[in-house]
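Note that one protein chain of the assembly has been removed; the remaining protein chains are unaltered in position.
Chain lettering (A, B and C) follows the sequence in which the chains are written, and residue indices restart at 1 in each chain.
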Amino acid sequence: MNNDSLIKYILGIADNSLILGQRLGELTGHGPTLEVDIAMTNISLDLFGQVRSYFQYAAQLSEEDKTEDDFAFLRTEREYVNVLLVEQPNRDFAYTIARQFLFDHFHFLLLNELQNSKDETLVAIAKKSLKEASYHRRFSSDWIKRLGDGTEESNRKIQLAINDLWRFTEELFHKTKADIEAIKEGVGVDTDKLKEKYLANVAEVLEEATLQKPVLEFFQEGGKKGIHSEHMGYLLSDMQYMQRTYPGMKW
Amino acid sequence: MNNDSLIKYILGIADNSLILGQRLGELTGHGPTLEVDIAMTNISLDLFGQVRSYFQYAAQLSEEDKTEDDFAFLRTEREYVNVLLVEQPNRDFAYTIARQFLFDHFHFLLLNELQNSKDETLVAIAKKSLKEASYHRRFSSDWIKRLGDGTEESNRKIQLAINDLWRFTEELFHKTKADIEAIKEGVGVDTDKLKEKYLANVAEVLEEATLQKPVLEFFQEGGKKGIHSEHMGYLLSDMQYMQRTYPGMKW
Amino acid sequence: MSEQEVKNLEEMFEQKIARDEKIEPKDWMPEKYRKTHIRQISQHAHSEIVGMLPEGNWITRAPSLRRKVALLAKVQDEAGHGLYLYSACETLGISRDELYDQLHSGKAKYSSIFNYPTITWADMGAIGWLVDGAAIINQVPLCNTSFGPYARAMVRVCKEESFHQRQGYEIMLTLCRGTEEQKQMAQDSLNRWWWPSLMMFGPTDAESTHTEQSMKWKLKRKTNDELRQQFIDQTVPQAEILGLTIPDDDLKWNEETGQYDFGKINWDEFWQVVKGHGPCNKERLQTRVDAWENGEWVRDAAMAYSEKQAAKKVQKAS
Partner (left out) sequence: MSEQEVKNLEEMFEQKIARDEKIEPKDWMPEKYRKTHIRQISQHAHSEIVGMLPEGNWITRAPSLRRKVALLAKVQDEAGHGLYLYSACETLGISRDELYDQLHSGKAKYSSIFNYPTITWADMGAIGWLVDGAAIINQVPLCNTSFGPYARAMVRVCKEESFHQRQGYEIMLTLCRGTEEQKQMAQDSLNRWWWPSLMMFGPTDAESTHTEQSMKWKLKRKTNDELRQQFIDQTVPQAEILGLTIPDDDLKWNEETGQYDFGKINWDEFWQVVKGHGPCNKERLQTRVDAWENGEWVRDAAMAYSEKQAAKKVQKAS
């Protein structure tokens, strides 16, 4: 497949890690316990590590003279293609964990499949990232159980967060033009094939956590087309602040 | 006095209105009642109107080819010289009103004196702004009374906000080099002469509001030297977002 | 009252409207008239209040002081419209708190257009140009509606809306005369707001309910489809001046009808948003509810204070 499409395919994966990493980065120093603080920062670190691998590869593929930081910091909001789920704010710990949980289960399955890509660099990144994603998934699932089967208050809060964020789960499986092309070339993962497993895995944890799996008629989408929620602009104005204010400088 | 110093003197006044206007702008659409929402937006509008007059004058004085927007949007954080008080966040309505109240009483006295400046443009701006500031002062003082002499909860909240923000009041009267020069030239207001009146006026309202006037040993300063609180960076990253992201464009 | 008496009153009432006389709050009116007006006026008021949010989203990030001031003033005007409209509604014997309750509980609706996110500065232009443009077309006939307080409120609202619309168009014009990036931003915004703006006129006449009754009461003078057509015919030439392309491949001038033909509206999307599942329905409602709940202690304080003041006055007087 041509480099441009491949870059787009890569951004479709990498932007999720970038924006979720950024959201988690907001929380460092504010966790409910020191141990959780450390664990969440760790997930953020893992995600940014993955982002760097993806963007370095994209920079290499690009015909323009680009760096990983150009991809991270110098796109307009409309050019970021992360799903809406990952940009949702840290309303409270329940939302943070629910967001993480709903993403991790997808992320794990995606990386697992990405190991079979025809693109060797993506295979290498997938293999390295899969271990991390597996740990993230365990961490967030464990917390879903703790909160779900903890106190009455925590059950209420985590159920509310799951209910609220559920509308963003469908988009995880949507395909852009670049996705479809990458799948045809044997490079990309056909997310359709992950959906059943995703829903089963998520349902299993929710059940163990004594939580209800939401039933929804309508889902939200937009992020993959670069149409984000109003939260995104504020996230970006902080994230891009230095690069925009001091263009072209090295740090 | 030379233009550079005069510009600095002007920024020392204008930046307070700019940053406070920006803080109030965050609240539009989120007020406790529609009437209060409208009133607060009105104050924000007045402040930005004043800012435009000051910055247009500063642009005129500047030897570089500058516009009002350059002053508003294209300085680094260290170059804004507003007092710490006005950049404090909208924690809740009590903080917003307390901040407004503590600023308005100063602002009114300042503008009142500025009418006697030897600089005619400043006199004109002062005359126009004084009416607005007088209305702001009445609005915020009335709310101090309502909250202070309202319910037990509102009394507790507004007292807390007053106590917390009191430490920023001393800086209102501090003088920069440009201030001292402007005073010597008969252009600037000697804030020393406002202090007693300020404290008396504020005390009078607090008393009527059944609130305690805080007694403090230590005060905070920094804003007038461009050393701001950590809140300022986030305020600026939003405020400057468009100008930084799309440099040199007209809107 | 006997059935006959009611019937007589109703007849006189209908005649009054037919003569283009205004119904005033103190006048007798059928219960259905009252209810319909409460529903429509409050829905309109809620739209103004919720409509503050998508634009309020760009106040802190407006790209120039001039634009920031204009945007603040515009959002403030919307709050003002909300205020007149709530007042007009209150004359029908319902309190503002009840009206808020209906909004916050999801019982009352507001214009679906405000459930789309404002994601670029150009959206401030597109909203003024298209959304206020569509609103005016919907609202101008209401300046002559039968219920006096509503008609008078609408006169004022329409005047300001028309100013807002010009302002929005001017934002678009500036972008379109700017850099390539700015022009793209304008085009992208038009692409996102065009279809939702067409949906502002409501379902096609075939699907629309209440129309006949509303016509009689002058709550409506033209059908949804007529108004929609008027909007399109008015807007297409404006887009041409901007040099922007309307995102509708089927849009073309029809010599025969003297109107533009246009493509199929995605009514599934329309109903999804109306039912509460648009991109921002949850956020908008949550924001309103949060503002209301966070403001409770403030309203309580104001109430307590004014009661204390009143008591003091009484004490002095006695």
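A few comments on the model shown:
Assume a residue touches a chain if its C-beta (ideal position, glycine included) is under 8 Å from a C-beta of that chain, and two chains touch if they have at least 3 such contacts.
Everything numeric here is computed off the predicted structure, so don't read it as measured data.
The shown chains contacted by the absent chain are A, B, with contact judged over the whole complex.
For the options A:K128, A:R146, A:K213 or A:H231, the residue in contact with the chain missing from this view is A:R146. Although one chain is not drawn, its touching partners on subunit A can still be listed: residues 22, 25-26, 28-38, 41-42, 44-45, 48-49, 51-52, 55, 68-69, 72-73, 92-93, 145-147, 149-151, 153-154, 157, 235, 238-239, 241-243, 246, 249-251. Residues of subunit B that touch the chain left out of view are 77-78, 164, 167, 217-218, 220, 222, 227-230, 232-233, 237.
The rule is simple: only the chains that are shown with their structure count from here on.
The largest tally of C-beta contacts between two chains is found for B-C. When each chain is reduced to the mean of its CA atoms, the one lying nearest the mean of all protein CA atoms is C. With centres defined as mean CA coordinates, subunit C is found 35 Å away from subunit B. Averaging Cα coordinates per chain places subunit A and subunit B 41 Å apart.
Touching two or more other chains at once are residues 238, 241 of subunit B. Residue positions of subunit C touching 2 or more other chains, listed in rising order: 61.
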